[in-house]
Every structure is written in structure tokens, then in C-alpha cells.
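Note that one protein chain is taken out, while the other chains of the complex remain in position.
Per-chain numbering from 1; labels A and B assigned in written order.
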Amino acid sequence: MTTIAASDSWFKRTTRSIHIPPVYFFLIFTFLVSGLLDQIYSDGQIFSNPAIMLNIIVRSVALGIVAVGQTLVILGASIDLSVAFTISITAVMSSYLMQGDTAKVPMAILAVFGIGLVIGLANGLTITKLKVNPFIATLGVSLIIKGIINATFSNYTGSVPKSFEFFGYGTIGLLPVSIIILLLVYIAGWFLLARTKFGAHLYGVGGNSEVARLSGVRTDRVLIGAHIICSMTAVLAGIFLVSQMRSGAPWVGPNGLYDLNSIATAVIGGTALSGGKGGVWGTLAGVLIFGILDTTFNQLGINPYLKMVLRGAIIVLAVASYTLRSKKEAA
Amino acid sequence: MIEADEKNTAENILVTEPLMEVLNISKRFPGVVALDDVSLQFLPGEVHAIVGENGAGKSTLMKIVAGAYTPDAGEVYLSGNKVSFAHPVEAQQKGISIIYQEFNLLPERTVAHNIFLGRESSKMGTLDVRKMNKDAVEVLKDLGVDKMISPTSQVSSLSVAEQQLLEIAKAISFKAKVLIMDEPTAALTYTEVDLLVNLIDRLKQKGMAIIFISHRLKEVFDIAEKITVLKDGKLIKTVIKKDVTPADVVFLMVGRALDHYFPPLGSVEEFGDVVLRVENASNQILKDINFELRKGEVLGVAGLQGSGRTELAQSLFGVMPFKSGKMELHGKAIAVKTPSRAIKNRMGFVTEDRKSEGLTPRQPIRDNILLTVRSVRPLLGLIFKDGVGSSRKLVPMLGQQVDIRTDSFDRETQFLSGGNQQKVVLAKWLASDADVFIFDEPTRGIDVESKAGIHDMIRALTKKGTAVLMISSELPEIIGMSDRVLVMADHRIAGELPARSSEQEIMLMATGHTNDKTAEKTVTVEEE
Partner (left out) sequence: MATTTYTPPGGVFNSLHNAWVGIKKIPPVYPVFFLIFIVLGFLNPVKYQSMNGIMTFLRTGAPLAVLAVGQMFVLASGGFDLTVGAIVTFVVLVSSKLLANDPANAFPAIMIMLGSGVLIGLVNGLVVSYLKVPSFITTLGMMLLVRGAALYYVGGAPQGYLTENWRAFGRNFFENVPVFGRVPYALLVLIGVAILSYFLFNRTNFGKQILAIGDNVRASQLSGVRVRLVRVITFIFCAVLAIIGGILFGGFGGVNVTIGEGLEMQSIAACVVGGVLLGGGKGSVLNVIFGAFTLQAIVNLLNLLGLPKPYTDVVQGLIIIGAVAYVGLSSQRKR
């Protein structure tokens, strides 16, 4: 292992300590194979049309944002299966509150972030104080959210003012706003993990919570914090989606498979389900891989139900590609 | 009375100021008195060992001192001031550090991150990684290991010994005045133990009080100056090492003299035919394994940690099968590819860690004992409450044979004592009618009295004609129990030695393949 002396310059240290997560090679591989299939079976736009490439990234923004939150939670050896319905309730509530009126936008945004806070808190407290298994806890919470949504809304509700669409469709210069936001979220995520005490403590809690506890880390608080941040990213993703759709519908979250996909992309990106290992940049590659696959399916004109089948298989195989290497028996 | 000066060293026998003192400490847990009115003094610059059987209260006492438990009664004094801790971190900040047997490290993080977990340096709200790394180097320098360990290495890339050093470094970084170690030598090889001893000397020079808990009397006598014996939560006696022998200490621990530590070895007439023969066997870890095991004998397997002993057991038992070579059981050539196959061929494997590898804790004793029997029978095979048909009497019979103390065989094994649990595991293998037993560290973590019981049981097995392969890191156990000794080194069999070989001969063979200078040094020291 190359040793880095503490006295080396910042530049030297940062560049030498950047190791490219192996998943990026897989990303390039996927891109090439997809492009090839597209050339052969379709009109070859993946390679020839730069707009398509940009489009791949833009379609991945919502998932990308939520995946950051999920990465954090998984790093803490937990998991969040409520993100899909959090996105739904955000989409519906924000649209409902805005009622197409620009003046109402700030209030609506505040309200949905408040809801996200409550959801994250509920998840975190259930797991840490009630000691419920994270799968069950977040699944239970998602059921509750689902019930609340269905009890109040059944279809598209309210509307988003045109000015708000800037978020989803606007561009600054040549770059779409959405991509800028995506990058900002990832940089924020990286910063949180690598350069704050919270991040260091989160790795501790996920790696070995007893060790962290004995070292004085407030493990419960850290985990609750991770869950709150995760729910907030889900809210952000929901806001983004609704700005594109102009009106929120209850099925937005589950239909987009945000729960499963965010987990799968984090795992492919190298974040271990057992916690304490991984990071956001790997997740980004995972998100892009899924984006490419999605676009390829569309280019190849695959039946939407068959897409479901393929997606299910890909998610399982994606996780399998990592778990295969471990020697322990899974449960 | 000689007044102590600032820098106390072990040479000052009469020192007035204890660095730490515990007075009248008592602690109860539901149904059990862990500590009963224990008072002790710990002097600076001195190594003080705490010994006693399992359940004597050693760990409890240390945990109280380190802030992990609060006592029901009694006080703790540090440098004359009364202290009480609500959390281990408080104890650490006051200068009391404890290193547990299972390392408290995060393998995926760097050395620096591990040392400063929970108290990371920050600059303007963000992590100051540069300072952390620099500070880590300082800490490691303090210990003299800054050349060995780099602050930016990932802990998972360090060896076991280096990790332990890191643990000690972590403790020191808290400006520890009292260092407590729980079984510090358990995971170390002989050369690494020397490193540790040198380190402890260094710490003594600094005036630290060192306390360690151990079951290994040899190490206790090598390292400690004072020895305190606890029994059933009470303080029996504190003795000065120079004035006693290990036998004296054992007497204090168990309350009676153990006239022989080990049952007598087998005699040549008792050894039967070769029951297990391995020829030129290899797999991804082991190379060219050749040996024979005869009925009625105990074949000891010695070697440094990492020499491949446990892997040998795993390969024989089908957990990590051999890829080439020949294996013959009862004269028949077989390939043991799974534990199931091994069991069907009447092999048994009593693993090192009975809790995580030997028992199903939430199942009743009965089901634990019958698991090996049931696993090799057809899946749809019928069972009745007391066992399969003819096995109905099996559980009570075996329970008596291995002397399990319980009021019911329906009790879940998680509620049994450590000694009883080990007996359940043994009964499990007896149930499967094994006639080749592999024991991996059979008495690790077991108190002195139960140790003797297990040794007796192993010998009783061989008297019945069972063949035993016994892996052990405790040379006295190897020497005391083996009719022959296989020595392993570097994932090979380094050689074979007869019964009653000396520790030196065994160690020589175990280190013979390395060019390690420190190994040579160890041998010279032994000769003194």
C-alpha cells in the first residue's frame, strides 16, 4: 500500500488517495454493450446522438438524488424502504399546496420538507428506540404513508406553477439545471461523509456500532440523522419529479421503483449492505448504469411488463455480483 | 516508609501512593453475585494480573473500573480522588483505558480514524484530516511503532499483532495512566508476545499501572509482578509473583490442589491401527500434508498462529476440502467434500468457538445434541419428542456421560454456563458415534477446574479406542496431552515430535521455516 506521509501537500494527498471505485469500469462496459445493441437492433442513437447521452443523465436525476440518501443509510448498516412513498407524498402534497400559484411555492416546499423530517424521524426512532429491524420498520412506515396518501388523494392533484418547472427543465448555459443539482447533491454527500464528524461517526456506527458507542459516538443520533437526511433526499427527488410532471400523482414513487433501485445502485457502487464501507461516487456510477439500461430498453422497444421482469432480474443480479464474493452464508 | 517520587518504577517495592484503588466494590446481576466486597490497590509502574476461574468476577471488576458498569456498592479512587463513571468515555478521559479481547477496531477505516473515533479534530466545522494523521504519528511514536504502522493504512491490512498494538496506541492516546488488558496474549504468536512484553516494560517506565486478566498462568508468571486471585466474586488473596509458584496460584483459584494437570499419556499397547491416513494432500491454503492417526492416541497439533492448524482441521472435516492427494479413513479411500460426508464417516469436529460455531442457542439441549444425528438422516425422517426411535434414551445417556448439569434437556442452551455448553457440544459428537475427533483449542476460555475435566474426557475417549487430533496454542496442553506432536509451519507440516518433547523443541520446529531474527532471539532467551 502506498504510504502517504502526513506532511505531503494537500494536492498530492488527495490525488493519491483517490481510488476509482471498480464499478466505473463496469459502467463503461455497460455503456459500450448497450450502445452496440442499440446499433444493431435500433437506430444507434446512443452512440450518435449526444442529446440521448445527456438525456440518460437527466432521467437519472431523481434516482440519483435519492440514492445518495440511501447510501448514507446503508453505510450506517440500516436501510430505507420508505423512500418510494415519501417521494409520492411529496409529489402529491407539493402539487396540492402550490395550486399553480408561484406565491405558494415556498410554503409548499417548506411543508414537504417538514413531512420528510417527520418520516425520517419516524424511521430513525422506530429503529433505534423501538429496536425494530430496519427492513420491517421502514416497510411499516411506508405502509402508513401509503395509507395516508390513498385516504386523501386518488389521482393527480393540484398543479405546479410554470415558473417552478425551471427546476426540472431549465438550463444554465448549456447544462440542464437538473444535472447541476445532481452534482451538487453528490458533492454535498461526499463532503458530509469525508469531511465532517458526522460522516466519520456514521462509518463507525455502520462498521461496528459497539465500538462506536464505546468511543463515545452517540450512535442513535447518528443513525436518526442518516435517516432524516435520506428522507430529505427523497423529498428533494419528489420535488424534482413534480416539477417535471407539473402535477403530482400517488403512484410516482412505487412506479419508479425508487426503493429497490436506490438500494441496488448503492450496492453495485460498492457500498456494503452490512455497513461501514462504501461511498457516494460509486453509487453515482450505479445510477448511471441503471439509466443506460433504461434508455437501452426504450431504444429496443421492449414491452413495459417485460421491462419489469428484466428490472427485477437485473436488480438481483447486480447485488449478486457483489455478494457472490463473500464467503458468509446469506439469510 | 520510603516516600515515592514522581517517577515510580517497579524497583521500588515499598510505594505509598497507589495510582488506582478500588474499595468494597460489590455488583449483582439477576440471580448472580458477580463481585462481593472487593478491595484492591494498583501501583504505578507495576504489572498486576487478575486471575480466577470463569465467573470469578475478573471481567466485571475491570468493566466497573473502565466505566462500562456501575458498582452497586463501593468506590473507585484515582490518584487519591474518588471517581465515578457513567460511560467508558469518561473513564478514558480520566486516564483509564481498557483493551478487550475482541478488538474494538473498524477494519474498513484508517489507523488515524480508528484512533480518534469520537473525538476527531475539526477545523472550521469540518474534519481536519491532516492534523489527525499528524497526531496519529505522534501517538504511534510514543509507542515506538511509528515505523511499523502508518496513519493512513486501512486497519484490515494490518496483522493481528499490529492491530493489538494499534489498540494499545489508541489507549495511550487518551493519556492513559491505567491500562487494562483482557487476555492480551490470546491472539498472539510467541514472537509477538515478546513484542508485547517489551512494550509493557516501556509503559511501566512511564509510570503507568498495568492490569491484565489472563487464564494463561505461564504469561502471568512471565509478565506480572503482583497476582490477585478472585473466586466467586470475592478477593481470595493478592500475592507477589516472586514469592509463589503457579501451583500455589492454582490452589488459591480452585481451593484445592490439582495433583496432576493432565491425565497420564497413553501407552504404546493402547494404540491401535491407523484409522486416518493423509497422503500428499493439498488445497488452496495447505501444501503436502502427510500424517497418520491411530486408534486410541492423542495427536497434538502445534504451531504458530497462521501456520495452518485450524485450516488443517477444516480441510479434514470438509469445510475447506483438500483438492489433491489421498485421504483414507478406516482403510477406505474417501473424499471428504462436506461436513456431512465427514460425519457420515464418523468424524467429529469440536470447534474453537463453541458459542458461534458449536451450538444453536435458542434450541433445547436435546435438539442440539441430536443435530448431528438428524443431519445425516433423510430429510423426511420421522422424529419423536425424545429422539428418533432408538435414540430415545440417547440424550439422557449422553448427558450423564459428559456430566451436563441441568434440570431439563428442554432448556435452551443459551442459558447454560460455558462449561456446560462445551459439554453439550461434546455430547453432540458422541451422539454421532464419531471415532475420530478433531479438537480445536478444547479448553480456550475455560476455567482451570473445567479444563481438567475436559482433558480427562479426551483421555477417556482414547481409552475407548477413539482417535483424537488436538490443536492447541497452549504448549503446556500440547506437552501434557499428546502422545505424538505434529508441528505445523507455513501451511505445511514442519515435522513430528514424540511425546514429552520440550517447548523449545516444538518452538524450534514451528519457527524453523522462517528467517525471522526475533524467533532466534526468543529461543536464546528461553535457554537462560
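Structural remarks
Keep this in mind: a residue touches a chain if its C-beta (ideal position, glycine included) is under 8 Å from a C-beta of that chain, and two chains touch if they have at least 3 such contacts.
Here the structure is a predicted model, which means the values were calculated and not measured.
Here one chain is not drawn; of A:L27, A:V92, A:V105 or A:V141, the residue touching it is A:V141. Considering the full assembly, A:L260 is the residue among A:I119, A:L193, A:L260 or A:L284 that touches the omitted chain. On the side of subunit B, the interface with the absent chain consists of residues 317, 319, 338-340, 342-344, 349, 351, 356-363, 367, 370-372, 374-384, 396, 399-400, 404-408, 428, 432, using the contact rule stated above.
By the touch definition given at the top, subunit A reaches the unshown chain through residues 126, 130-133, 135-137, 139-144, 146-151, 257, 260, 263-264, 273, 303, 305-313, 315-316, 319-320, 323-324, 326, 328-331.
The rule is simple: only the chains that are shown with their structure count from here on.
Contact residues on subunit B toward subunit A in their complex (touch as defined above): 68, 87-89, 92, 104-109, 113, 117-120, 122, 125-127, 129-130, 133-134, 136-137, 150-154, 157.
Looking at the complex, you find that subunit A touches subunit B at residues 1, 3-4, 6-7, 10, 13, 17, 191, 194-197, 199-201, 203-204, 207-208, 210-212, 214-217, 276-277.
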